[in-house]
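All protein chains but one are shown in place.
Which chain is which? They are A, B and C, in the order written, and residues in each are numbered from 1.
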């Protein structure tokens, strides 16, 4: 981890993780976060598994290769590295941020149940539409649109989960939900991934409030 | 940006934006913020478009003229500058603060739908009444009153949106909502605009809680 | 404001106000806060009216006498000083903290409406019971109890409001609510008043969640 680029990225990633922890999006050693250091051969900078993501110093980050093996630094790579690599490869992402927020956990589980698809291997999607904040996602120029975040059933077999995610990634709005688990957001670099994360978490919280309001209006009108 | 007045304002605006971002009211490069530097000819100090509003240093602010052209500093002026200028001109505002909060986004969209006015060009209003916090708005001396925040349909044509806002601005309670988008709050100077922003965001969050409570009481009483 | 006691109290009060503002309990120059400096003759240290309570330096506090006249420092005494004085005199309080929280604003207004008492001059109360946190109020030794926070209709005539509050203060659980306005909490000194404030605000937020839950359970069971 000698060169200046790595040093700057490590510092930026450490700071980003502290901010994300501060917002309550990766409590209890939850979540994981990575940046691409090199493309050929692929090398990721990421947090080690099983540590509090709010207090990882730049020097405590690890380097991981394209086969999810640790090649520098001390610690284990999370099993979730497989999905980070899938997203980096399929979406040409430069950074992947994986969070466990209240809204992401709840809505992903609810969407799956609402679709009647609770078995492993199933999937659905969560629609977000007509909101100005959608324009914070790369490629969206107007609020008057609808995006569908893919929602995949959770799976402890991360190789299988990564493979299942593949067909959904190219069309995903820079984010995918794992049911009862949380959000993976990405972007072409760390700044862009952070922006997409803030936007998607905002929209998920908004969707939660909207769901409450719609259900209430529905039940108070019909009676 | 040489003189002492500009330096002080730039510093105050940068600090205000950091505080607003901290509260989660301008996630993901959302929102925009401006102060009047000079009236004749009109010159605004504002955040450039497309950056994280929580970490704009005073020196990174731009200066914009009355035709929304950047005249100093590096970066693009947001398309929303048109609405900032409309408010500055119509309301003699000294500062305009535009946020994307959860309550502002949801209630503006709900109010529009509730009024059955979802087409571009439509408008409605959101009533706030009988609350002590209303006295934080300039000109209001008692809680025993009712104010109506204008709510306008969102529009990516900011010239059109600004023009549509004009008839509503003189009577607006130092704030206007754009549906599914957020709040514009203003005041005669930055301090006054910040006070109005805090008051209006407090009242919007209060309205959201009240809406939940009323719908619940309604549905549990009627059954 | 020369002596050491005053300096220490001013510093503690300034710090307390910053913390209260940080929690969103006195947005937009709302709320007010006072400590007793001397009993004979009565002298209060308090925040001036109309300023952001989150950034009042110790030297910017004012001193007010028992007739609500400013006797030291620069600025106006809030009209609400009358109620601070009433509480200090009736309850032998050493500090009075007045906040505008979401839960306090909503529940006070709801309690009044629920009791059918919306005219000026009316009053009701809000019951809190069976919670361990009640033990944070001086004099309460078990969760197995019930306290009633008096709720008074709001009034811009603070002399009248203070007078109306008098019969309720001796039995109040170190706090009283003004409908659609907020909470006054007090204690024998600043530390005790801060504790009572945190306890009462916690209990109000808890009551809000409980109200939602009860109404929901009610409406989903009865249908």
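In the analysis below, contacts are C-beta pairs under 8 Å (C-beta built on N, C-alpha and C of every residue); 3 or more make two chains touch, one makes a residue touch a chain.
Keep in mind it's a predicted model, so treat the numbers as computed, not measured.
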Touch with the missing chain holds, among A:84, A:100 or A:195, for A:100
Touch residues of chain A, complete complex, unshown partner: 24, 27-30, 52, 100, 102, 105-106, 109-110, 154, 156, 178, 180-182, 208, 211-212, 215-216, 218-219, 222-223
In the whole complex, what residues of chain C lie against the chain that is missing from view? 130-133, 136, 141-144, 191, 194-199, 201-202, 205-206, 209-210, 212-213, 216-217, 219-220, 223
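Here is the rule we go by: only the chains that are shown with their structure count from here on.
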Which chains does chain A share as contact partners with chain C? B
Chain A turns onto chain B (C-alpha superposition, degrees, nearest 5) by 90
Let me have the rounded angstrom distance from the C-alpha centre of chain A over to the C-alpha centre of chain C, please. 43
Expected list for chain C, residues touching two or more other chains, is 219, 223
